[in-house]
Structures are given as C-alpha cells and as structure tokens.
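Rather than the whole complex, this shows some of its chains in their spots.
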Amino acid sequence: MSQIELTNVSVLFKAKNRTISAVNDVSLAIEAGEIYGIVGLSGAGKSTLVRTINGLQKPSTGLVKINGIDITSLTKQKLKQVRQKIGFIFQNFNLISNRTVGQNIAFALTAGGYPEKEQPAKINELLSLVGLADRVDNYPNQLSGGQKQRVGIARALANEPEILLCDEATSALDVATAEEIVNLLKDINKRLKITIVFITHQMEVAKKLFNRMAVMDNGVVVETGKTYEIFANPQSPMAKKLVNHVLAVAIPSEIKQQLALQATQGQILTLKYHGEDSLHPLITAIARETNVDISILQGHIEFIEARAIGILSIYITGETLAIKKAIAAFNSQVTTSAEVGE
Amino acid sequence: MTETLHILQENLGQALWETFEMVLVSSIIGIIFGTLIGLALYYYSNQLFTPRPVLNSIVGFIINATRSLPFLILMVVLIPFAKLIAGDPYTPMGGAVSLSVAAVPFFARIAQSAFAEVNQGVIEAGQATGAGFWLIFQDVLFPEALPALIRGIILTIISLIGYSAMVGTIGAGGVGNLAIQYGYNRYETGVLISVIVILVVIVQIIQWIGDRLANHYTRS
Amino acid sequence: HLNSKQATSQTTKTVTIGVAPGPYGDMAKKVIGPLLKKKGFTVKTKEFNDYIQPNKALSTGEIDANLFQHTAYLKTFSKANHLKLTAIAKTPTLGMGIYSKKITKLSALKNGATVSLANDPSNLARSLQLLAANKLIKLKAKINVAQASLADITSNPKHLKFKTLDAAQLPQSQSNVTIALIPGNYSWNANLDPSKALALENLSADYQEVFVVKTSAKNSKFAKAVKSVLNSQAFKDAIAKSKFKNFQKPDTWK
C-alpha cells in the first residue's frame, strides 16, 4: 500500500458554457518518505491535482487514498484528523492578513493541538528555519513576496506533518533562498521520513529535490518515473520540452555565424551524457585517436542523484575523413549524439 | 429658557441612563446572537463548509420574518414577551427586549455580509491545517471580518439609539422620548435641540471610536 | 385639621398615574398630586404616547390609575380587551375644536376642502361626530367609538377630503389643510386658543375625562382618597386658579 494513492482521479470545472477538464483520469502512487515532484506547463492541472490529496478539491470522479483510507468519503471529523498530518504550502500563500506572522503560525500549531505555552518557542524555531525570526510581529502586508511564501512554508511545517504538499513553494524565492529551502526540505524528509509532494516549474529545484516525478500535460499525467530517468530519457513530448529547456540544446545563431567565419570548417556535434560517461576522458581520447580538434561550444553537465547527465555541443575541426571517424567514435561511445546543421 | 433648563435638569440624567441601558443591553444581545446567526447563515450556505440549503432557508426565513415587521409593530407585538422577560414592559429593560429582537436579525445580516467578504483561499488554508470550524472562526474568519464587523456594530448601535426613541414613547423612557414628549408634543424646542445636540455628540464619539478600531484592525 | 395632620405624619404610599401628553398629566402632577399628598399618597406620573398602553398597563397593575380618557373610550376599550376598569371621578376637560388658518367661520368652507383629523379611532370618532354636529357630514346611526373609521361616513355633501394623521401632527397640519380637528390636549400643547376655534365640541358626559382604576381596586383607600379629592372644594378652587380654568367642568360640579 502506497501512502498516497490516486485512482482515476478527474476534476471538471464548469466555466462559462464550457467544461474544463483540469485533471483527467490521473492515477498515481506515492510512497512514504519519498519526494515526489509534479511538473507541467502553466494550467496543466498541477495545483488542482495536489488539492485533491488533502480534500480541498473534491474529485469529480476517482478515489484518493491516504494510508489506505479513501478521504473523499470521510466524515468531516476524520478528514480534519487526516489533514492535521498533511502540511500544505499554497501557491498564493493564503496568509491571514489581519494576523501577525507569529499568529499565523500559532493558528496552525493550535489546530494541531500544540500546547499553547510552548508555542512561542516553536514559532521562533520555525521562523528561524525560514530566516524570518525577526518578523514575528509583522503583518503579511509588511512582507515582501518571498517573505510571505516563507511564512507559508513555516506554517506548513508547524505540525511536523507526515505529508507535505508544496504548491510552488519556492517560486517567489531567489535561487539562494530557494536552495536553502530545498535543503531544508530534503533534510526534513531524511530526518523525519516525511513524504513530500512538490509542484514546481523550477527545473533546478526539480532535479535537486525530487526522487520521482510526474509530468502533467493538459490535465493528464503523461509520464512518471525516477527523476534521473525523466531528465535523461524523457519519453513524452511534454517531458522533452521541459527538460530541453533546462539543458539548453539549441545553439544560438550568433555562434553558428561565428563558426561560419572560422578558417577551418568543422562539424557541430551534440553529445548526450548519461550515467558514468563523464568520468571517461572521451573527448581527448577520440581527438587523439582520430586526430581532430574539438572545441566545447556550450553545454550543461551535472549530477542528478550522483549520476551525470547532460548535453555538450562540440565543434570538431580537422580533415573531413578524420571528422567522420571522430563522429563515428562518439556515436559508439555516448548514449546519443546528433550532428547539427550543415 | 429656564423652563427648558428646568426640564433638562429634572429629566436628562435619568433619560440618558435609560437610553444607555436600553442600547447597551440590546447591542450586546444583538451583536452576540446576530454574530452567531450571521455565522450560521454564512456557514450553511458556503461551499467550503457544509451547505445545508434547507436549514439555511429556515434560519433565513425566521430572520427575515422578524425583520419584516416594522419596528413600530414589532415592539407592540412584543409587549407580552417583554413582560415575561423583564417583568415590567414599560421600563428600559422592557424596551431593551424589543430592541434586542430587532437588533439580532439586523446584525445577523451585517455579520453574514462581513463573513461572506472574507477571502476563500485563507479559509481553505485554515482548513488545510485540519483546524475545526470554531478555530477557523476565531482565528481566520473573525479577524479577517473584524473591520467590517466593527463598522456594522457602529451602524447597529446608532440605529438602536434611533429605535430606542420609539420604545421610549411607549414607556421605556430615554432621551429620544424626552425629546418627543417635550420637544414635539409640548413644543419645548429648547429641549428638542438640547437632546439633538447631546445625541449628535454621543453618535460622533461612537463613530470616531469605531472608525479608529476598524482602521486599527485593517492590515490588508 | 387634625385628620389631615395625622395623615401626613403617616408614611406615604407612592402611586403611579398613567397619563398621555397633554394637560391632564400636568393636572395630575400639579393639582391632584399635592392634594393627594395630604391624604398620604405620593403621586408619580407615567407618560404614554398612545391610548392603548395606559389601560393595559393599568389592568396588569404596572400603574395604579390613569387619567387620559373619557368614559366612552373606557367602555369600548375595556369591553374589547376584557379589562375590568372603573371610572371613579371626572375631571375638567378640554374638548376638541375645529381650527383653521385659512377661514374664519365654518360657513366659508368650500366644496372639496381638505380636513385633517386624528387617525386613532377614539379621536376619529369624536372628530366625525363634531363634523356631523356642524352638519358637514352624516354618519351611520351607531358608530363604534373604539373602531371608528372614515367608512362610518354616509354622506359628504361638500366632498370634503379627509386626511387622517397622527393626532400630534394636527396643529402643524393647519398650514396644509383648510380645517383641522384638534383634540383638546394637542390644541392645548400647541397653545391654540379655544376661543379662536371655528367650533368646539360640546362634551357629553361620555366624553368627559375620567380618573380610572382597576375595578378590583375601586374601593381601595387610594380610590376613596381620589374620589374625595376630586369632588372637594379645594380641588375646584385649585382648578379655578390654574391654567386649566377654561376647561369644561364635570356635570357633577354644578
């Protein structure tokens, strides 16, 4: 039994004489303790899907099970108990505007039955986590966008939930603060074994944080899998689209023009790195073997879950025959490689 | 002039006290029960909670029925009830009974409106924590609706001061009655003007306090 | 002499008399009160702004007596409401008058003129009767004093237009209508001079102001004291010296 199980969940919205199918027959199983990501274009249905997990959105059809219990048919009382174990970070923060930052968090603590006397200390601890300890007495309208989001994060963590649902929890944060939050979540996930479901459009965050992920397109989950696999071998057009944006495949036209002006004509090749490839002295080895020169044009190689992944665009110059040989050598050694243009 | 002063000296203190008594009691009752009923109307009609159209219609109907009666009729119809509650219906306490009965549905509608204006997302955030309704009420709905509630309370208190003149004329006393008995029925214009000035000052103070409180509790 | 001295030395009892705005409240306070005090009763007055509550309040015992109505009204009202109330004495009464700012005699009243009159049934009945007495209208043979309405008019040869208003509005309404029928207490409050009236009501015994107590209390010490005061020479003298001196005196005083 998975901790979160969605079975054929659909959500329909009626809007101005048409029906929007925000979530369309989605089935997912999320295991206890994992960090599960959901990505997709704006309007794909990510928020709607995650809202079904804690019952804020009733599915039009389908089942939502938490720890084996179908929450769509729970009594209000039971649903409350389930929710106390689920933290939710809202895309648009949803802070109580007439209550201070501290009171906003105290509310969640009280809801979770945290003893009143110990709340001030806990609030301070939570706000310190998100770097806002000195803002405890400020009202939300005295905070910047990112600060509000951080209060939302602190509130969601207040009751040490078993499941944390994050809807774009870092989208209003700069990279540095976002990384701190991501590390914080990773740490919490490891230490407390909580399950995290995380929506993001920040691929940087996705690759650093997720264990597994689902790709949504127009209400449908078009692909699920390990994060590394999806980044390395996206199958669906949507996954390819999102991943390619991170791996910056296209070569700017200015570069092509510059190359065209070079004395020696060559060939552009795009290498795709997977797994351990990066540890082999591939480029120098082939260059030496085939006697070509290789420049690195652009690329992105990094590690997802300690395995290399990336794309490298190289420019091979030398004798026409040598270039052919080199290309053949690359083709035989890296996962995929594609000749570009010419 | 001396006549006016004499009448005022003789009656004003007590009349003020009577008005104060009537308005205070009925405001408190109106605000407490009005808030509860307004909350019920909000609760039973809101998709985020448990919409109960039938129950909601019934509560709404009772409220409307009470509001339908012109106060002039209501207070007469309620004299036996006032007697039951307050012993003597022709006292400020007796007057407070019909004022309260009028204040409750009036404020219920104001409270309902104030709650209905609260952002749904914030309430959802409250529900997402697993908080029960009363906690959400206390820590989300109430603070978010507070400025509108305060403005509504002011509206109610000032309306009640006006209505208290009416129960005054059937025996409950108060400054409104003083103005009518002497100023209107007996052409003691001095008394009428004095009472009006006093009322203007009182209302001004109430409004001023209310505005300050409402602004103080508005943080968005 | 000795008697009265004894009485004042005894502890006095406070009684509440219900009155309507007008002269009778003052009469109760300024003339009857001092006289009753000598008999051991401290008089407080409670003012009512309508003609229903004073009787109801009397019947439920919230007040001890009232002084605001005439016999006719008392009879119909107590019958309709099953109240046991009794008139124990009459007081001087100011009757209703026809007043006008536009004409100086009733014969000058034109066809289609507007007439304002009270909208409460007791005053309305008297107004209609006053109009009938001055041959301006004809009425049904028997009209119910407590339920009179304009529907009781059978003939209106001058096609008068009637405007029923709150009695307190009648003095002020003179500027909007040709003639106004103003009950005594309101004309009195408005400082209208009865001698300037186009016509005055000739009060039958039924329409003279009465002092009323609960029937069960009609033989109480208080009732007896009231009776004796209201029929005393002292009272008559006091009235003669007061601003109520022009009021129509009870028949019994003759």
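By letter and in written order, the chains are A, B and C; residue numbering begins at 1 in each of them.
Rule of thumb we're sticking to: a contact is a pair of C-beta atoms (placed from the backbone, for glycine too) under 8 Å apart; a residue touches a chain by one contact, two chains touch by 3 or more.
None of the values given here were measured: they were computed from a predicted structure.
This file describes a complex whose protein chains occur as A x2, B x2, C x1.
In this text, only the chains that are shown with their structure count from here on.
Of all chains shown, the one whose average CA position lies nearest the global CA mean is B. When chain centres are set by their Cα atoms, the one at the greatest distance from subunit A is C. A straight line joining the Cα centres of subunit A and subunit B is 54 Å long.
Centroid to centroid, with C-alpha atoms defining each point, subunit B and subunit C lie 37 Å apart.
Shown for subunit B are the residues in touch with two or more other chains, of which there are none.
Residues of subunit A in contact with at least two other chains: none. Within the complex, the subunit C residues that touch subunit B are 21-22, 46-50, 53, 56-57, 60, 62, 168, 186, 189-191.
Residue ranges of subunit B in contact with subunit A, taken from their complex: 50, 119, 121-122, 124-132, 135, 139-140, 143-144, 146-147, 217-220.
Those residues of subunit B whose C-beta lies close enough to touch subunit C in the complex are 79, 83, 88-90, 169-171, 177, 180-181, 184-187.
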